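Sending over a structure as structure tokens; questions will come in a sec.
All protein chains but one are shown at their positions in the complex.
Then we have subunit A:
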Amino acid sequence: MDFTYCEFPSTVSIDTFKAYFHLKDVRLPKGSGKSFDQNHQLYQEANEGQTNQAKSLRHLVLDAIVENWSELPLYRQLTRREDRNYILSHLDTQTLPLQLLSSYIHDDFFWQRCYAERWRSAPIQPRGRERPWINIYMERHVQEFIENMQTVDYELEGEGNVQATLDICGAYINQLEINQLQPAPPTNDNNDHIPLDYLLSNLPDLQRLRLSYSTKTAGINYQIGCNQLTPKDILLLVKGLSQCHELRQFCIHNTKLMPYQLRFLAHSLDKGCHHLTRLSFLHCAVGDAGIRGFLETCGKESFGILTMLDLTNNKITEEGAHILSRTLRHVPLQRLVLRLNPIQSDGAAAIFHTLQAMPIREIDLSSCGITASITKLFMMLICQHTTLLDIDLSNNTLGEDFGKHLMKIMSSNKVLEELDLRNTGLSLTMRRKFQEILLRNIERKRHEALKQKQRDKFKAMIQM
């Protein structure tokens, strides 16, 4: 089978292709990025050298179109699919202006090629939930744009540059991950970062936002406190966030947050983002005061659909845990992370008490300073809770007795799938036994799922 004469394989996925043809029997066009093994390629090149044919008129014309594309962008005017494919696989992705490309071409293959040529390694996409490559490209583009923008530049150029970028990319951006922001130069009195309000309010489809105000490198602009939010920063961020009506996941990490700032954040997230389901403050040193401020600002009905709350390493003590447990009662959380917060046994007890009313699936209480006094409550939790799948209690001093008690009642829970008890003072054998029980749980569940599936199939057959 010879496919060198046409361009169709560039749009067909490899899996589909493999299903129909054996790769050894097939000759693919050069440069389509689909040559599979070395031998084959060598053979192909040798073969190509032999043929030494003149290019067809069609190819010459298409080459001319590709060369003059910046003046005369012809794409939709070409009616044949093959011609389009040729153009897609031969257009120069680096030098052509992004606006031109984005307005004329939406083809997935082309944008994948753009991404691969600009950043080499492509992100792994979960199967079945692939997103258009143009979105991925634009997101990365905006991310780099923001991360590398100096505050001075922003002030000098005003919002024109940002406006231009957002005009091109705004419609494609669903998730944004900003891992660092450039600090202000030391000549400035205040440490303001670039304002994010204009940016955020112009991304109508933004669903996931991961934000950090820290800097990763200590350059000439580095100064103490540049990893913190200034009052102006928080006001602008809050203003922008209240415009993000589609936001579903919000994460802010490695940034020190003051209690008053959390109040602002809570207010804007509550009022502006009605679809918010995941909220994370990682390594933010929020503290009890921050938690209290955050929760006091929320009303009874706010964050009604929040399913994940991540408060890793936030200096929350038992007081904060008590406040949390009191307020979280009406939130349908599925995942709660309180890692590295010294909430002690009392706080854990309060949290466990609240868990009874929640459809929670995963809870992470590792390194929380929990002691063996929690044993009784934990046993109750294990016995009674029916939705909990994953418990992480590592790095807490629980002791041998805890393990013994747990061993007695462990078999009464048929739901739990994972229980992390590393570094908790339990013996290895005991942990292994727990592991076996949990494995059995998993096995049983899988078996039941299989049976259910067969039953469904059978029912469907009967109905047919």
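Things worth noting here:
By our rule, a residue touches a chain if its C-beta (ideal position, glycine included) is under 8 Å from a C-beta of that chain, and two chains touch if they have at least 3 such contacts; residues count from 1.
We take it that contacts and distances are computed from a predicted model.
Only one chain is not pictured, and the protein name UniProt records for it, out of "Dynein regulatory complex protein 1 homolog", "General transcription and DNA repair factor IIH subunit TFB4", "Small ribosomal subunit protein uS2c" or "Tim10-like domain-containing protein", is "Dynein regulatory complex protein 1 homolog". Only one of A:Ser103, A:Gln356 or A:Gln435 touches the chain withheld from this view, namely A:Gln435. Only one residue in the set A:His267, A:His283, A:Arg361 or A:His405 touches the chain that does not appear here, and it is A:His283. From the options A:Gly272, A:Gly293 or A:Gly369, the residue with contact to the chain not on display is A:Gly369.
Residue in contact with the omitted chain (choice from A:Leu72, A:Ile124, A:Leu156 or A:Ala460): A:Ile124. Listed here are the subunit A residues that touch the chain not shown: 124, 214, 227, 253-254, 282-283, 339-340, 342, 366-367, 369, 394-395, 420, 422-423, 425, 427-429, 432, 435.
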